[in-house]
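Missing here: one protein chain of the complex. Every other protein chain is in place.
For clarity, chains are labelled A, B and C in written order, and residue numbers in each chain start from 1.
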Amino acid sequence: MVTLADYGNYETAWCPGCGNFPILKAVKKALVMSNLSPQEVLFVSGIGQAAKLPHYLNANVFNGLHGRSLPVASGAKLANPRLTVIAESGDGCNYGEGGNHFLAALRRNIDMTLIVHDNRVYGLTKGQASPTSPEGFVTKAQPMGNPSAPFNPIAVAIVMNAGFVARGFAGDTEHLADLIARAIAHRGFSLVDILQPCVSFNRVNTFDWYRERCRKVDDSYDPTDQRAALDLALRDEDALPIGVLYRNARPPFEEKIGLKPGDPPYRHVCDAEAFEAVIGGYE
Amino acid sequence: MVTLADYGNYETAWCPGCGNFPILKAVKKALVMSNLSPQEVLFVSGIGQAAKLPHYLNANVFNGLHGRSLPVASGAKLANPRLTVIAESGDGCNYGEGGNHFLAALRRNIDMTLIVHDNRVYGLTKGQASPTSPEGFVTKAQPMGNPSAPFNPIAVAIVMNAGFVARGFAGDTEHLADLIARAIAHRGFSLVDILQPCVSFNRVNTFDWYRERCRKVDDSYDPTDQRAALDLALRDEDALPIGVLYRNARPPFEEKIGLKPGDPPYRHVCDAEAFEAVIGGYE
Amino acid sequence: MKAITLCVCGEAGQGLVTIGQLLSKSLVRQGYHIVVTQSYQSRIRGGHNAFYIRVSPERIVAPPDEIDVLITLDAEGITLHRDEMAPSGWILCDVRYAREGKRILSVPYAEFGEGEFLNMAAYAVTGCLLGLENGFMESMIRDTFGKKMDAAAVEKNLAVVGKAVKWVAERAQDIGFESLPKVSVSGRRIMVNGNEAIALGAMAAGVRCGFFYPMTPATSIMLTLIKHAKKMEVVVEQAEDEIAAVNMAIGASFCGARSMVATSGGGFALMTEGISLAAMTETPLVVAVAQRPGPATGLPTRTEQGDLEFILHGGHGEFPRAIFAPGSIEECFELTARAFEVAEASQGPVFVLTDQFLADSYRAVSPFEVRKRMEESTRPENGNGIYKRYALTPDGISERRFPGESEALVVADSDEHTEEGHITEELTLRVRMVQKRMKKLARILEMSVPPTFFGDDEPETLFICWGSSWGAVQEAVEALRHEGHRAAMIHFSQVWPLRSDDFMDKLETAKRVIGVEGNATSQFARLIRRETGFEISDHITRYDGLPLTPRYILGAVARMEQEF
Partner (left out) sequence: MKAITLCVCGEAGQGLVTIGQLLSKSLVRQGYHIVVTQSYQSRIRGGHNAFYIRVSPERIVAPPDEIDVLITLDAEGITLHRDEMAPSGWILCDVRYAREGKRILSVPYAEFGEGEFLNMAAYAVTGCLLGLENGFMESMIRDTFGKKMDAAAVEKNLAVVGKAVKWVAERAQDIGFESLPKVSVSGRRIMVNGNEAIALGAMAAGVRCGFFYPMTPATSIMLTLIKHAKKMEVVVEQAEDEIAAVNMAIGASFCGARSMVATSGGGFALMTEGISLAAMTETPLVVAVAQRPGPATGLPTRTEQGDLEFILHGGHGEFPRAIFAPGSIEECFELTARAFEVAEASQGPVFVLTDQFLADSYRAVSPFEVRKRMEESTRPENGNGIYKRYALTPDGISERRFPGESEALVVADSDEHTEEGHITEELTLRVRMVQKRMKKLARILEMSVPPTFFGDDEPETLFICWGSSWGAVQEAVEALRHEGHRAAMIHFSQVWPLRSDDFMDKLETAKRVIGVEGNATSQFARLIRRETGFEISDHITRYDGLPLTPRYILGAVARMEQEF
């Protein structure tokens, strides 16, 4: 039996009161709920405040470049499909610098989970607008307000027919842990976008602001209905549906390319006979 | 009066029978319909077969890197808002290598037009799957069939609330020219995704294949209704709606940042008085 | 009086930079010279940061070596900076965590105001000890916060300052802290750091567009542009990534707007394809790179000079470029302005290469002046026929026009191209186009800045250095000469292209040449050998994330001496 203690307890470099703390708690809890030991899990992150998370628990970790957690995670999963691979990073990392990989990950549907700490701001670089910052959001870099429309990751994921799309709230750890556990269990690419307050740089989307707006989807909701999911995703921000908003049963990438899970590529050595046959073809 | 002759007639490096030819014709026609002289227009392209188009007409041209036409076009437009800026390139260029810029362009809504020759394949590099290639599409690089789901640019643009979203067909030049002219006229970012047969590398989506499926949206269609537009965009491919599928009146980026169109930044010189005032602030 | 160093330290989020800047500005306004260095961690709150102010009545240029007055806002400060303390150094700390000891001043900060006023109280105590007058400090506060805070808040701050000053004044005698000698204020001065100076240089040169993706330590170049964007009519846009930033700048420049990007090593890596594009399309482009220690994410908030070779060779294919490496705040301004001129004259990419130390280092300098726009390029127009963007000319430089400005259609191409700018596979034309582009190196050389010399005319020890180490090396040379050594230095504020005539005689006549670089592999020394054959065999390198300082250099020299 895996317990929370297996995942350890570490000092962090986050600001007191930050939404990252409950997310860390939820992640650990989800791993325990999934009965995964630290050895079975690989966290891949980028650079940012969120991206530091994997340093604060016990697991295999690859903390790579800003914006590039998804490609590293994809390569890792293809090399060892037996690992539970979790990419975890910020909104800037995944929807800004890494936007192109986000689109590709949705298209590929590799069996892994993407957890986005969506604080709607670039935290680590001190508060510039991020792709999810509201229009008009004022920062030092956008003193006249962010002139661009915010990116809606949920809506884009649903319209692109992502395997599993959930939105959670850092202020509801129980609910969030459950979402993450379900995302891990899903066979295919899973997105968990987390509404995360940043107490240092986002004075608009605070814990209270979210608390007033977050609405759990209820049991009657059918997450396999793409149009209904889009309706939720495209709602005005006066109500923010949280929960599993969409899912489907697209076969994962590994299946489509015929990767055998029991037989990760990294174990192989060059098969001399096969090589000889290949060479023969060039005679 | 601008005429077709103003836009010249040049030899191309395309394959005989390619869908690029009617697109070139439609583009020239649209410029004439828009009564724009070659001097008023700047074409920005990337690298690929489609990206060669600007070399085959008279206009200002910046033929840049694979995947990077949108950022160059954006910078150019901000430097000289009086230019009519048209970014023109392939599906690989815009939705593959340049996917992140596509998302950013939708968010920014700079007043320019993106024309995508969507042949669902990488033409110039000899026929690998592109982001819009159908799942299962067989190529030399994907001999077991493309394992990824195709990117649906129209649906993503609509869900991201793009200013103007149209789909055209290379097999209907008149209709296409009209779409392009309307895209140019729209104040804000306009996408024209063009269904383009590639006679050399795409044996699936041929002229006939498209002809059987393309359906013009009729006059009763209301392109300001986002849900209706999404319904069209998410249809099965047995029918492919073409026409202006979505538009709205989001103010363009230039307006939001207060750029004065009469006064392009490139004309300015450093204002000595203003500079003195700035320096004073550091005393 | 020799210079002394104040170090204000504490957790991130305690407002260190606010009081650091306030104290610095106060000292500058009183006529002192300063050199600031900032040491911070890659986090927003907590941890431990420090703001160092080296201050002197005379001109100083090197970053500090040791701390004379430690003003700590947290308990850790005392332990963490113990090794840096000068033997006669003072510690100012809160009475609640004060240690016993000589030259420790325990201040009852809580008596002056609530927690949030801690930094203001520390400012007041320090200022008072240094000899700043109450009235002056009050005016500094009004000046600094008058516009940002409401009147009540300003008054609260002033009240705190009043109490703190009173507290110090009452026991000044007992404390026995030696205040700064008064100096006379002469002439206007401004206080700016390297990044601000770069942004001001760009504005003075008429920058019109800036594009960036945030990256420490370069971000504040762009934030400075943004701050003045309205007044100076500059368009600054935060791009979706660095690839977009560089391509946007190229697009804007192609249309005639002087344009720049700013980033650090990792972001520059993503721009290299764009650098090559600027070269091929012959589009002027200014790229500011503030270095930090790599590889990869490395130490994102520290300093290093580790990317010289990467900047020199970044971008595929062959083409000329210029790389400026300012040694001082003044040069950050001057050489950025020049970078725009060289970029425009040579129609290609030009770099301003600094590092975190210089980026964040404040000094007081003479006010910068607006730059006269260089005469318009006097290229002859190519007849009344079709406009040839890449007309083959004797010096490789073709007339530049902008789309929409005239009847001329402007065609630029990333492929090899004809004179008209259209794609070509004509291989003899290819050869001529390569030669055309390479010829422009001559124009860059014409406009290049020679290295500067300082010190003994016939040195036994000659230091060779580049970029931000200028001040440290200069004070090291001064110290050595003071001790009777025949020491000198050559400093390169342009590291490419090099003209060996400018410096070879000095290298060859010096008894011993020592390379001083903030990296592990002595990259500039390698470049010198590549270009001149001259081998620099002694190296002083630093790659722990901190700037080179006089003491670091002198220590290394002493160790080298022992080895002989």
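As a working rule, a residue touches a chain if its C-beta (ideal position, glycine included) is under 8 Å from a C-beta of that chain, and two chains touch if they have at least 3 such contacts.
None of these values were measured; they are calculated from a predicted model.
Across the whole complex, the hidden chain's contacts among the shown chains comprise A, B, C.
From the options B:Pro54, B:Gly99 or B:Pro252, the residue with contact to the chain not on display is B:Gly99. Touching the missing chain, out of C:Val95, C:Ala172, C:Val185 or C:Ala520, is residue C:Ala520.
Touching the missing chain, out of A:Cys18, A:Leu31, A:Ala50 or A:Ala76, is residue A:Ala76. Considering the full assembly, C:Gly265 is the residue among C:Gly265, C:Gly421 or C:Gly471 that touches the omitted chain. Interface residues of chain A facing the missing partner chain: 38-40, 42, 44, 47, 52, 55, 58-65, 68, 70-80, 82-83, 100-101, 103-104, 257, 259, 264-272, 274-279, 282-283. Chain B residues in contact with the hidden partner, per the touch definition given at the top, are 13-16, 47, 49, 64-67, 96-97, 99, 122-126, 128-129, 131, 140-143, 200-201.
For chain C, the residues in touch with the chain missing from this view are 41-42, 47, 243, 264-266, 268-270, 272-273, 276-277, 279-281, 293-300, 302, 304, 306-307, 309-310, 312-319, 414-416, 425, 427-428, 430-431, 434-435, 437-438, 519-521, 523, 526-527, 529-530, 533, 535, 543-546.
Here is the rule we use: only the chains that are shown with their structure count from here on.
The mean-CA centres of chain B and chain C are about 41 angstrom from one another, to the nearest whole unit.
Per-chain CA centroids place chain A at a distance of 37 Å from chain C. Distance between chain centres (mean CA atoms), chain A to chain B: 31 Å.
The residues of chain A that reach two or more other chains are 97, 99, 131, listed in rising order. Annotation for chain C: residues touching 2 or more other chains are 240-241.
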